[in-house]
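Just below is one structure, and these are the notes that go with it.
A protein chain is absent from this complex, but the other protein chains hold their places.
And now, chain A:
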Amino acid sequence: MAESTTVKRERLKPPITNVGVLGWLHTNLFNSWYNSLLTIVTLIVMAFLLPPAFQWAFVDSLWNSSAEACRDIDGACWSVIPNNIRFIILGFFPSGQEWRPILAMVLLLTLVVYSKERSRWKSSLLWLWAINLIIMGTLMYGGIFGMPVVETSQWSGLPLTFILSFFGMIVAYPLGILLALGRQSNMPAIKTLCVVYIELIRGVPLISLLFMSSVMFPLFLPEGVTIDKVLRALIAIILFTAAYIAEVVRGGLQAMPRGQYEAADSLGLNYSNTMRLIILPQALKIVIPPSVGILLSVFKDTSLVVIIALYDVLKTTMVTLSNPKWAGYSRESYIFLALLYFGFCYAMSSYSRKLEKELHTGH
C-alpha cells in the first residue's frame, strides 16, 4: 500500500458575500449607496405599514359572522362578502335558478382556457364557440327545457360584466380592423366616413356615450318601441372600443414595410387577399401589446354602466353597501372587487405575453 502523495488541496470558496442569501442581497438590494438607501427606506415604511394592515386584515378580522358581531371588532369584517355573495355575483337572477348563470360562466371560462393553445385554432374551434354561445344564451334566457324565462333586465352581477366585456371585445375587434382599413383606403368617401367616426368617438368619453344610449336614444324611437337596455349599453361599448382598436391597428398597418405591399402586388394578389394573407397577420402581431391594453381597459370600463343603473358586479356590491346593515364595510368589499378584477386582468395580460413570445419569429 503506497501512500498517496497528492496533497489534498482545499478548494477555495468564493467570499461569503457573493453567494447564497447574502450574495443575493448584495447584488439586488445593496449594490450601490443609493440602492441601499432606497432599500432601507422601503423597509422602514413597510415596518410601519405592514403590521397594522396585517392586524386589520387577518388578526382582528371576522370571516363569516353576522353584521352585529362585526360592530364590536376593530379589524376587517370580511363577513360582508360571504353574507352577500349571492347578490354580488348573480344579482337579480331568480332564486332557484342560480345554477344557470354559474354553469354559463364556467362554460365560458373553460372555453377561453381551452382556446388558449394555438394548436387548437382551427375552424372546428369556431363551431365549438358558436354552439357554446347558443348554449350559454339558452342557459341565461331560458324559455325551453322547462327553464323559466329570465329577461335581460334580470341579468346582473358577474355574468353581466362578462357579457358586456366579452361581446364588447369580440365584436369591437373586427369592427376596429375594418375601420382601420377604411381609414387607409384610397376611396375618399369611405376614408372620410371612417376618419369622422373614429375622431368623433375618440373625442367623447365613454360615459357620455352610455348616457346617450340610455337617456337620449329612447326619445328618438317611435312611441312604444323600446330596445333592450343591456343591448343598448353593449352597443355603446362596442362603438367606443372599435374606434380605439382602429387606431391601434392603423399603427400596425403603417409599421409594415412598403416592400410587403409590393411583394403582394407582384404575386398578383387582390386587395382582400393581400390584407388577409400578408399584411394583417403581420400587422396584428405587432399590435398585440396595445390591443391587450385596450381589451383590459374595456373589461374595467364596463363598470361604468353603474351610472345607467345596470347592475354589473360593481353595482351589486354598491347596492349591498347601501343596506344600513353592511354600510360601514366599503373597504372590505372594494378590496374583494379589486382582487376579482386583478385576477382576470392579470390572466389576460400574462396570456398576451405568452402569445407574443410564441408568435415571435425573429424578423
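Note that in this section a contact is a pair of C-beta atoms (placed from the backbone, for glycine too) under 8 Å apart; a residue touches a chain by one contact, two chains touch by 3 or more; residues count from 1.
Operating definition for what follows: contacts and distances are computed from a predicted model.
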Can you pick, from "NADH-quinone oxidoreductase subunit J", "Peptide ABC transporter", "General L-amino acid transport system substrate-binding protein" or "Ubiquinone/menaquinone biosynthesis C-methyltransferase UbiE", the UniProt protein name of the chain not displayed? "General L-amino acid transport system substrate-binding protein"
Touch assignment to the omitted chain, from A:F92, A:W129 or A:F166, lands on A:F92
Tell me which of A:A47, A:A189 or A:L219 is the one touching the absent chain. A:L219
Missing-chain contacts on chain A, rising order, are 71, 83-84, 86-87, 90-95, 151-154, 156, 211, 214-216, 218-219, 221, 223-229, 231, 307-309, 311, 318-325, 327-328, 330
